[in-house]
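Omission of a single protein chain aside, the complex is shown with its protein chains in their original locations.
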Amino acid sequence: MDYIYVLAVIGLAAAFVLGGLAVSFLVAPHRPGRRKNAPYECGESTIGPAWVQFNVGYYLFALLFLVFDVEAVFLYPWALIIREVGIAGLIEVFVFIGILIAGLVYAWRKGALEWV
Amino acid sequence: MTGEEIVLAVSRIEERAKPREKCAMPAVTVPVESLAVFMRAIHDDPALSFDMLCTHTAVDWLGENRFELLYVLCSLKHGHYLTVSTSVPRDKPEVSSVSSIWRIAEWQEREVYDLMGVLYSGHPDLRRMFLEDDWNGFPLRKDYKDDFMLELPE
Amino acid sequence: MTIRPITLADRIAAGQKVESLLSTQEYFVNMGPQHPSTHGVLRLLVRLDGETVREVIPVVGYVHRGIEKMGEYLTYRKFIHLSDRLDYLSAITNNWVVAMAVEKAAGIEINDRIQTIRTLCAELQRIQSHQLWWGVFGMDLGAFTAFLYGFRDREVVTDIFEETTGARLTMNYIQPGGVMFDIHPDFVKNVKKFLAYFKPKLEEYETLVSGNVIVQARLRGVGILSPGAAVSIGTTGPVLRASGVAHDLRKSEAYGVYGKVQFDIPVGVKGDCWDRYWVRIEEMRQSIRIIEQLIDSIPEGKHMTIKPTAKIKLPEGLYYNQMETARGILGALIVSDGGEKPYRIHLRSPNFNNLWSVTAMAPGLRIADLVAILSSIDVVVPDIDR
Partner (left out) sequence: MGLVTNNLPAILDRLPGGGFCVTSIDGIINWSRANSLWPLTFGTSCCAIEVMMAAGASRHDLARFGAEVARPSPRQADLLVVAGTVVKRLAPRLKTLYEQMAEPRYVIATGSCAISGGPFIYNSYSTVRGADQIIPVDVYVPGCPPRPEAFLYGLLTLQKLIKAGESIRRPYIRRKPVLAALPSGMTADQIRAELAVLLQRDSTVDLSGEYAQNMQAGGSKQ
């Protein structure tokens, strides 16, 4: 029954975003050009390809961030029903977080976080 | 050391060095071929130890058909100054680079090449400093013609 | 053996070599002419490996107007007007360098009043220039409020200059033979009011930015310039003194009335960004000390010893005069053929040498450190390009 509020929030958010885009599409002038679409690099033309192999550290950092971001998403529904699940739920969440912390310590020990 | 002592000490190092006339500070003229050796000597000599190249520029004597290259040297240790001047013919302006002795000479020589057209042998990265690479002519020469330049109406 | 000059494209091609499939490839990024942290149109071609700077190639010339060529067509008085536009943050000291070179060459003698006024204005200009540097330094490190603090106090000094010289930025105040106008009647009162106002503000700068742990972390140990490299690259002013070389023309040559005042030269220890920051803050204090000793004893006398319309002719010869501006030693080398206009005039620019110390300091650091280094060198681009 109370899904209406969730839908309302989603609808408002979508309206706000798409509305902004729609106004600018309808009203703003649109004249693409060769030089205008060129990548901006302080007024200069770019040198060499940007599609190069770079250090693997960036990828590992992104991976770790993704893991903890998803973990945070799982905590939200738990926070809603915290009264019903009581202490058992609390311990369960700590186990869940503990496993992820173990993963972080492993990555830290292996040196994934050492910046180049 | 005072000006005269410096000029004397320097002329001992390079016998063909004669003082440059009409100059407010101690100055010495050195022939082109012995410039690099002379500069290395006065840089390493503990009594002189010119460890800083204040500035390097070129003067275009159109009448005498020569470029005069000026090196204003300063010694931070002793606090004295010396201007070394050498001349290169206008049609073949080549001189050996001193960028191995003073690191800043690399860029000041690039500026003089860019604006005056003097070539430096042994220069690690000789290219134009201020103007575009395809600029023809060297603007600071007295006989530089450019129809873009406006003359001040007298 | 013919010497063949190369072009920028050759220089870039040399930098784009790929060792092996596994190695990380380096790529070029333009911190180009229009960049918030280059204080003007200076282009740094940076060769990057991921985030680490491998090499910096400064490309200058985006505001090269050919002032030295124009100098050959202007009389000495007119050239003073152009010397403002070189390093516009220390315009009065630029005028002073050219004016003093002409006076020494032409034998024009200057009375004490003019010397004192010139020294006072030069020190006020140093404070004004360091205030702007401090504000922009904070803005480059991300603290925008420092910019507002710095400019709030800078406006007070600008008002004092505006009363006396008539202009806010490019004053054209010091002419060969004296100063354009006498100082404003309540110049002394305003300067005293400014000193009383600015001293607590300087302590506020310390607590606001210097004490901040993030600023300390970003500056300490970053961009170390050894004394040997500093001298070899010809850096002067706060950059040289921060590397531990106590070379200050105000002490060694004692021009103006610097001989009569007591002040000491702040000298850094390690030559990193923090020392360059600390040296400039300390220089502001020393400038306040100099002004305090001079402000009450401005001697009486004329403010211009020669007629403003007198023709100035320099005897034939080569003259070189240099002076300590807020950014380093500015030198004016004049070759005269006896006429009213210089045969050749060359300006030794402090920023030109200070800029190239970036190539010595930057390799191995990250892009954010490169911005901190560039800001700690306090570069003004028209002074490089002339």
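As written, the chain order gives the labels A, B and C, with residue 1 at the start of each chain.
The rule is simple: a residue touches a chain if its C-beta (ideal position, glycine included) is under 8 Å from a C-beta of that chain, and two chains touch if they have at least 3 such contacts.
All of these numbers come straight from a predicted model, not from anything done at the bench.
Considering the entire complex, the omitted chain makes contact with A, B, C.
Contact with the omitted chain, checked across C:Ala14, C:Leu148, C:Ile214 or C:Ala310, is made by C:Leu148.
Residues of chain B that touch the chain left out of view are 130-132, 139, 144, 146, 148-152.
Considering the complete assembly, chain C touches the hidden chain via residues 32-36, 40-41, 61-67, 69-70, 72-73, 81-82, 84-85, 88-89, 132, 136, 147-148, 151-152, 155, 158, 168-170, 381-382.
Remark: the residues of chain A touching the chain excluded from display are 24-31, 33, 35-36, 38, 40, 43-45.
Here is the rule we use: only the chains that are shown with their structure count from here on.
By number of C-beta pairs in contact, the leading pair of chains is B-C. Comparing mean CA positions across the assembly, the chain most remote from chain C is A.
Between chain A and chain B, the centres computed from C-alpha atoms are 60 Å apart. Separating the CA-averaged centres of chain A and chain C is a span of 45 Å. The set of chain B residues touching two or more other chains is empty.
The residues of chain A lying in touch with chain C in their complex are 41-44, 46-50, 52-55, 57-58, 116. Within the complex, the chain B residues that touch chain C are 20, 22-25, 27, 51-55, 57, 59-60, 70, 72, 76, 79, 81, 83, 94, 102-104, 107-108, 113, 115, 119-121, 123, 125-133, 139-140, 152. The touching residues of chain C, when paired with chain B in their complex, are 1, 3, 5-11, 60-61, 64, 66, 68-69, 73, 104-105, 229, 231-234, 245, 247, 252, 315-320, 322, 329, 331, 333, 335, 343-344, 346, 348, 352-353, 356, 360, 385.
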